[in-house]
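Got a structure here, written out as structure tokens. Questions coming.
One chain of protein is taken out of this complex; the other chains stay put.
Each chain carries a letter (A, B and C) given by its place in the written order, and its residues are counted from 1.
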Amino acid sequence: MADVLLEGRDLTKHYPISHGLLQRTVGWVRAVDGVSFTIERGKTLSLVGESGAGKTTTAKAVLLLERLTSGSILFEGKDLQRFSKSQLKTEYRPRVQAVQQNPWSSMNPRMRVRDIIAEPLVVNTRQSKKEVRSRVLELLAQVGIGADCAGHYPHEFSGGQRQRIAVARALALNPSLVVLDEPVSALDVSIRAQIMNLLKDLQAQYNLSYLVIAHNLATVRYMSHSVAIMYMGQIVEYGDAEELFERPLHPYTRALMSASLLTLPGDEDQGIKQIILSGEMPSPLNPPTGCRFHTRCIEARDVCSKVEPELIVKGKQRVRCHHVVYRRP
Amino acid sequence: MSKIILQVEGLHTVFFTRQGVVKAVDGVSFYVREGETFGIVGESGCGKTVTGLSILRLLPEPAGRIVGGKIILDGKNLLELSKKEMREYRGSMISMILQDPMTSLNPVYTIGDQIAESVRLHQNLKDDAVEKEVISALRLLKIPAPEMRLHDYPFQMSGGMRQRVVGAIAMSCHPRLLIADEPTTALDATIQAQYIALFKDVQRQTNVAIVFITHDFGVVAQMCHRVGVMYAGKIVETATTRELFKAPRHPYTSALINSVPRLDRKDNRLYSIEGQPPSMTDLPRGCRFFPRCSVARDVCREQEPGEVDIGGEHSVSCWRVS
Amino acid sequence: MGRFIVIRLLQTVVALIGISLLIFVLARLSGDPTMLMRTPTTTEAEIVNIKQQLGLDKSQPEQYVIFVKNLFRGDLGESIIKRRPVTDMIGEALPNSLRLGITSFAVSMLLALLLGVLAATRRDTFLDNGVKFLAVLGQALPGFWVAILAIFVFSVYWHLLPTSGTGGPAHYVLPVGTLSFFLLPGMMRLVRSSMLDVLDSEYIKLARIKGLPERVVIWKHALRNALIAPLTTAGIIFANIITGAVILENVFNWPGVGRLSWEALVARDFPVVQGVTLLVAVLVLLVNLLVDILYAYIDPQIRYQQT
Partner (left out) sequence: MSAVNVMSGKGIEGSLRRAKIFQQLTLYIPAAVLALLVLAAIFAPFLAPYSPTKTALGQRLIPPFFIEGGSTAHLLGTDTLGRDILSRVIFGARVSLSVSLLVILITSTIGTVLGIIAGYLGGRTGTVLMRVTDVSLAFPAILIAILLAVVLGPSFKTVVLAISILGWAPYARLIRGEALRLREADFVAQARIIGSSPLRIMVRHIFPNIINPLIVIATLSVGLVILTEAALSYLGAGIPPTTPSWGAMVYDGRSLIDTAWWISLFPGMAIGLVVLSGNFLGDWLRDKLDPRLRQL
């Protein structure tokens, strides 16, 4: 039995759309629509999708930055709705931390590095100044930043170094789960690998769980144990990372994979063909009937525009499609 | 082989800043053939965008200046043209697509107006002929229902559609050369794939030569026929795309290619280049990549390597090769 | 857009009620108006009589209701000194002020556009520095002092223009000139900085890539966008015009609302000051409303909004 750290059950977030003089609610944007997942201790789950897929909203819900319309989050088996305000503050918040996408804006430019890393400790614990100080130095060493840099301000560092500092801050409270929101997409190619390797090392060392938000499938393959592909607020395919990359079941997953494969000019002549989706993601205000992907799907049939498919189990994967076929990309 | 349409030779562009003179582009040479896409790939701050703007002579004034080299487009050195002649070249002979579709269209004019403006300027046409040209430009970029979209404002369109409009503006006067500066970076993965396929198609139809500026090796692989890899203001390696991926000769190129996570194989550990790119105001004395190079020798510290042609349209600037 | 305007209208009405209440409270604070009318020979009975006439014997809320009712009838009370309805006095003075204010606004706005755009497009040149210097002077020198010096130079020393008062076009030159000099810097700096922001944008780069001549890039593509930002500060410009007018009408003996309020100030004639303040308050709110609507019209993003 897997050791589940955090579970999302049927998470839903609907934003009201209001119209007219009296601001009556005339519709809902379904940003997240019935998303369920589990994150195991020491493992990485990646949410992958394009902008508007709902992955960021899901992560924000886990970080308590966004209030859910319905659904529940279970942390170590306990429903967060049962937590009192102070329990959330002392038992949940410190154990779920985050590293954000943009290292240029995720740090208060007016604070020194040592204060940035110390802040979680100051806010949440009653450690003495000396204890905090030594913990900060320890964390800096962990992420490979020299102790002599503790007194510097963020602008004195490069993007890669800043991201290391952000990781140190996220680790300050010894969290169980770290939400990584596109942790390397703002960095230069030659720096990305450094940070990804660091994150992997830290996971092994501390048995950390990661929830990774990403739009790049290739990044995710290296990082994750399981993967959920999202489209228009729903998970369309979910499963073990290796299985999923070897045997993508959903046409959308295959299209995404095709988009991030290295295909060289002339490959077409050798029968390697890219899948190019037509059209764009429809407006979330009035999602298509039936399968939400049918408007762009090359394999769509009549049933797809009428009946909304359920997330069904196929082998070790779960997939939301009426006609699952096994096929390598 | 097709005719060479653009030849850049020893281009030097500098910026005068309060911190001192920055040699943003420091002796860059390359050529592009008709119907060919030449990629310039590199990390942020390596001078790839400045190279693109230099070709159009649209550097930010007065800080940026071209201080040396030749930019020969179809037999004419662009650096010798008068301001007025250069302006007539822009939009008609050379065009450019910018990175961010959300900000590169004027918010207060309809997209029809914005394309028509260009058509009217460079082609002597009557109003209904202008509209025809506008619609055919929108068609070329496969914008659905072009007659209707004509009257839309940019904010009424999605990012992908806006970038198509930018492409339509660029192609509206049938340019010989198109400079595309990270045109897909701001787009989602599936939209990016659409856009690249679209542009390959546009190129087949129009035989336009493209200089494609990007930081993304995946995009390079899909789009470009030949590639120049830029590092700290210099092109360190030029080759056909196949050759570059198969047999990179510069340590920076191979390190970059290796450090890109791959979808088609499982890596347990990513190859990483240690350190940071050098500051452009404080460049190392010898080879610019020397401080981060894993195979550097003594000579690399002291002297800059020259460009060596190793045959088959492949040239490298590295002491290991010469 | 309709909804947007309705909301703004409602807000304007609420603001009007707030301001009328504020002025009403201030009016009570200003002390007993009968004290000012008292002469050594006034009897207590006469005072009571006056109080009844002015409605001062009623309760405060009742007085406020009467106050508002009178306002709606255009009755702003009577000047304590001149013994004339305040409405009449403002009615005589307002056209003069409008003539001065509108002319100066037009002159300074035109100059601000021209100089602001030129300065932004020829950044760090002689012209830009000259414009900046002019702006700095206009902002730093007190208007009344500049006006006095101008009278000295052009009227007393060179005898070119009349020193003060109204009359032919010559009478306009100095007041309009000094008021424009006072208004110009703020507007010009706004146009310049907003223009610089727009010139930095990607769509201006794209316009140049198209090969458009600079003239078209600047006056067609940049200016229209650059005007949206200064529009939000139209309220401040309006306040500046009033401030300038109050001071300069006084220096030039211009029989406008500003001059009127100054005379009332010296004589401590509360009803007149109150009337002028109320009038300006209404104007301020109307200007704000107008700007909002104009803004919605210029920016297609708001014009086309469904909600």
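Quick notes on this structure:
Everything that follows uses one rule, which is that contacts are C-beta pairs under 8 Å (C-beta built on N, C-alpha and C of every residue); 3 or more make two chains touch, one makes a residue touch a chain.
Because the structure is predicted, anything quoted here is derived from the model rather than measured.
Across the whole complex, the hidden chain's contacts among the shown chains comprise A, B, C. Contact with the chain not shown here comes from a single listed residue; of C:V48, C:L98, C:I236 or C:L294, that residue is C:I236.
The omitted chain makes contact with just one of the residues A:R41, A:R93 or A:R133: A:R93.
The chain omitted from view is touched by exactly one of A:M107, A:L199 or A:L249, namely A:M107.
Contact with the omitted chain, checked across B:G68, B:G159 or B:G275, is made by B:G68. Although one chain is not drawn, the whole complex shows that of C:V13, C:V48, C:V65 or C:V136 it is C:V136 that touches it. For the chain left out of this panel, the touching residue among C:I50, C:V173, C:V280 or C:I293 is C:V280.
By the touch definition given at the top, subunit C reaches the unshown chain through residues 11, 15, 23, 26, 29-31, 124, 136-137, 139-145, 148-149, 151-152, 156-157, 189-190, 193-194, 196-197, 229, 235-236, 238-240, 242-243, 246-247, 250-251, 261-262, 264-266, 268-270, 273-274, 276-277, 280-281, 284-285, 287-288.
Residue-level contact of subunit B with the missing chain is found at 14, 16, 18, 21, 62-63, 65-68, 79-80, 82-83.
Considering the complete assembly, subunit A touches the hidden chain via residues 63-65, 89, 93-94, 96-98, 100-102, 105-111, 119-120, 123-124, 169.
Everything below uses one rule, namely that only the chains that are shown with their structure count from here on.
Rounded to whole angstrom units, the spacing between the C-alpha centres of subunit A and subunit C is 54.
For the pair subunit A and subunit B, the distance between C-alpha centroids works out to 32 Å. Mean C-alpha positions place subunit B and subunit C at a centre distance of 52 Å.
Residue positions of subunit A touching 2 or more other chains: there are none. The multi-chain contact residues of subunit C, meaning those touching 2 or more other chains, do not exist; every residue touches at most one other chain. Residues of subunit C touching subunit B in their complex: 124, 201-203, 205-213, 216, 221, 224-225, 298-301, 304. Within the complex formed with subunit A, the residues of subunit B that make contact are 43-44, 158, 160-161, 188-194, 197, 215-218, 221-225, 241-242, 245, 255-256, 259-264, 266-267, 269-274, 276-277.
Taken together, the subunit B residues at the contact with subunit C in this complex read 56, 58, 62, 87-92, 95-96, 98-100, 103-109, 117-118, 121-122, 153, 155-156, 166, 169-170.
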